[in-house]
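See structure below.
With one protein chain held back, the other chains of the complex are shown just where they sit.
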Amino acid sequence: MKKNIVTPIAGALLALIFLVILFLFQVRQTEVAVVTTFGEFTRSIMKPGLNVRWPWPVQKIYKMDNRLRNFERKFEQTTTSDGKNIMMTVFIAWKIADPKVYLQRFRDDENQVEQALESVVRDAKNGVLGQYSFGDLISTNRAKVKLPQVEMDMLGMMQKVASAEYGITIELAGINRIGLPESITTKVFDRMTSERQRLIRQFESEGRAEATRIRAEANREKEKLLAEAQAESTQIRGAAEAEAAKHYAVFEKEPELAKLLFDIKALKHATRDRTTLVLDQQTPPFNRLNAKAQMAAPAKK
Amino acid sequence: MEKTPSKNIWTNFLILAVTGAGAFIVAARGGSMAGLLASIYSVVGILVTIVSFMHMRHYRAEEFERLEVEKLRERESSVALFESEGDVLRAKRAREQFEKWFVPSWTILITLGQGIAAYMLYAFFARKDLVNPDEGVALLQCAFFAAFALAQYLFGKYSVGLARYDDARILRPSGSYLMLASVVSVLTAVVSSATWFGYPDFDKHAAHGLSIILGLLAVENLINLIMEIYRPRVSGREVHLLYESRLVGLLGQPGGIISTAAQTLDYQFGFKVSETWFYRYLERVLAWLILLWVSVFLVSSSFVVLEPHEEALLERWGKPVVGREIIGPGVHVKMPWPIDRIHRYPTKAIQRFHIGYEPDPKLEEERVLVWTKNHYKFEYNMLVASRDIKSSSTTNGNGEEAVPVNLLTASIPVQYEITNLFHYARNHADAGVLLERLASQVVSRYLVSVDIQDIMAQGRIRAAGELKTLLQLEADKFALGTRIVFVGLQDIHPPVKVAKAYEDVIGSLQQRETFILNAEGYAAETVPMAGALARQMVLAAEAEKISKVRGASAESGQFANQVSAFLASPEVYRRRTYLQTLVEAIGGARKYVIGTTNAQDTYWLNLEDAIGDELTNVKFFDEKDQAPRQGLNE
Partner (left out) sequence: MSDENSQEPEKKPEPFTPPPGNKIELREDTGSRALSEALGSVFGVLKLIMAGVIIFFIFSGVFTVKPNEIAVILRFGKPVGKGEAAVRKPGLQFAFPYPIDEIVRISTGTSRSLRSTTGWYFETEQDVASGRPPQAQNSLRPGVDGYLLAADGNIVHARATMKYRVIDPVQFVFYFRDGDFSLLHLMNRALIHAAAEFTSDAAIYKDKIAFKESVQRHLAESIVEPRMGVRIQALDIQTAPPVKVKTAFDGVILAEQTRSDSILRAEADARAALQEAKGESKSIIASGMIRSNQLVMVIEAEAIAFEAQLPYYRKDPDLFVRRITADTMQTVMTNAQDKFFVPLRPDGSSRTLHLKLSKEPPKPKRI
């Protein structure tokens, strides 16, 4: 082969790259690293950046994801302290706190971590829920609802095991899903329907009752007004009667005449129509038509 | 080709058949799987021998023919004999045809057979639940297979040697298969003896390995078939026997590796690769290379690198090395392989097991866990006491109180780490399993004495802590060298069959509320209305009262005034009022004024209704008098 200037340069470059790969390594923003020398733990690197190392087999670098990871598993049925059932899922967000311990415990196998975490999370969730009654979780009295405290208790329990034994820290823990066993939801629906029905009946009957009351009151007022009016009218008539009495005194001067005059008047009015008279000769003035009576002089008194 | 080969092939065939059958019978009795494979190998050998035999027959026929033709040619030197050459050399053509068609198809058959057998066996041996071979019969088995091995080796070596010296290539395939069969038989014998000594696992592993090799044989045959298509055809050269497997030759005669390799390359490339300088150089150096490789292997076994989570036990000739029983993570030097050995343990890692259930991988995927559905393959029911039902407790004969029990299923995960490797590895054959058993025991004992309501709810956290402590005590008692990291009660509930009833109880609380609400609804409906009606009645009465009172008082006022009018002129008032009322009343009526004084009046009053009324309604002689008797005379 011909001697080329390019080849040595390329070779040198390659060699340089080779050396760089061997002796330097990066820790990315999202990673932490553990450096072991001949298998023994040397140091953990928590900050991102460029670092120097000895190549394998002298030193081995383990890189692990130090971002906050989400974890949630089962929607599980459990008992509260007063023997009632509730179903809950708890989510956590965790990250590596002590890379050395984490590596030892799990060899960076996320599956293993999640299996271990699942037991811890479920134990904490069910254990803490067993300490609180159903009314502490769901209550119309806002002061009694202790959901944040439940979450904090769970977090505390989990964090104790996690940081002491696993080398991880749990930053968030919260309830992600809440529910009741299926058979109980049916009963809750029945209760809800009854509750609504109760309100419906209450409102409807309240409406009716109030309407009836209002109408009754109005009727009473109306009756009262009418009665008052009647009474007043009667009173006015009475007053008129009193005034009429004055005039009656006049009639007392000659009561017979008064009676006669009134009789006559009445007679005239009554016989004004639809009257049939059956008379005979004895009735004056027809008695005048009687021959005998014609002769007779007006005598009697 | 010589005459003796045919006899030899027959012998080979016989030996293979006998040993094959024998191997099968013995393996079936003894349960040795390696033996089973030995018989399979024999079967393949039989197949190869058959085709070999036929091939040989063809060769012989061809040879005879050639000799005859030569003789003929010597006798008569006319050219005419060779006009239809193809006609004369029938045997040769037959052989060629045989080699062109029959041999490849037979080889394909063998390959297929090997492949399928290998595949099925491989899958079979990969299973976890295979039965171990019988230990009692193992020694007998060993003896049998040793005998088989001897016979196979003898005849195989004879055949191969014959093939080499007598230039009877045709014998080589069956010979090498016999050799291979003998190797397998030896292996089976060794494995049987291991079984007899109490290590039955080797049998399985050997069988597994042998099935892999069978597969490799099939692959090699396939490659041979393919390569045969691309081989440069140089006339005059010997045709390689397609069904001869170089691998078999290799395995059967480990000594001829290099020469076999050289032969292969020669054959494949069509020229003497083995003569090139590179190859010769390699040959020389090969031995040294191998030596180097072996020494590197040995030296590398002197170094141990332990990962950060591991520890290891160091043993010299089986006994712990004084002063260095346990070595931790990092690099360590030790004596090479057979002298010093290490056993690694993941001490820093979290070990896990669980009590109370057997998981089902499919059900593990379920996201929802309800008590009324199975979420494990099997859940164990634990006995738990109950505090509540004291009233119905019965006393047995001794006057002791028998407490009613409940059943509960609990899933309890336990996590631990190995703290003292020495104790862990040495004190017990399998400390992990022992710990599991202890945990089961601790849990059962503990649960028997707790109250069911308590453990399901409030006492859970406390129980987990107590279980952890108890288990740790037990582990320390047995010196297991472990530390319990975590004990959890992740799942405690009544057995699945009972869970529905349990839920129903809670559901009935809701039902109670429903009933109450229904009643309240009824009350809400009727009470207000009743109240309103009551009020209505009261108000109506009030109105009536007011009306009456006011009316009465007004009327009495009116009456008082009327009285004064009356008193002013009583008779006139009376008369006038009477007349007024009368006139009003009779104003519109029909009046009959009867003023007769001299008649007896008979009144027929026809009070019939107008058209259509009953005739019986006629009233006669009624004394009713419609018209007032009005007289002018007083």
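Just so it is clear, A and B label the chains in written order, and each chain counts residues from 1 on its own.
Just so we're on the same page, contacts are C-beta pairs under 8 Å (C-beta built on N, C-alpha and C of every residue); 3 or more make two chains touch, one makes a residue touch a chain.
Not measured: the values here are computed from a predicted model.
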{"item": "Touching the absent chain when the full complex is considered, from B:V368, B:A385, B:L434 or B:A479", "value": "B:V368"}
{"item": "Positions on subunit A contacted by the hidden chain, ascending", "value": "6-7, 10, 13, 20, 26-31, 47-50, 65, 67-70, 72, 75, 77, 87, 91, 93, 137-140, 142, 145, 147-148, 172, 174-183, 185-186, 188-189, 192-193, 195-197, 199-204, 206-208, 210-215, 217-219, 221-223, 225-226, 228-230, 232-234, 236-237, 239-241, 243-244, 247-248, 250-251, 253-254, 256-258, 260-262, 264, 267-268, 271-282, 284-286, 290, 301"}
{"item": "Footprint left on subunit B by the chain that the document does not show", "value": "164, 167, 259, 263, 266, 269, 271-273, 275-276, 278, 280, 367-368, 370, 590, 592-594, 596, 598-610, 626, 632"}
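To be clear about the criterion, only the chains that are shown with their structure count from here on.
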{"item": "Where subunit A and subunit B are represented by their mean Cα positions, the distance between them in whole Å", "value": "45"}
{"item": "For the subunit B and subunit A complex, residues of the former touching the latter", "value": "305-309, 328-331, 346, 348-350, 352, 366-372, 413, 415, 417, 453, 456-461, 464, 485-486, 488-493, 500, 503-504, 506-511, 513-514, 517-518, 520-522, 524-529, 531-533, 535-536, 539-540, 542-544, 546-548, 550-551, 553-555, 557-562, 564-569, 571-573, 575-576, 579-580, 582-583, 586-599, 630, 632"}
{"item": "Footprint of subunit B on subunit A - complex, ascending", "value": "34, 36-41, 57, 62, 73-85, 87, 100, 103-107, 112, 115-116, 118-120, 122-123, 126-131, 157, 161, 165-166, 181-184, 186-188, 190-191, 194-195, 197-202, 204-206, 208-213, 215-217, 219-220, 222-224, 226-228, 230-235, 237-242, 244-246, 248-252, 255, 258-259, 262-263, 265-267, 269-271, 274-284"}
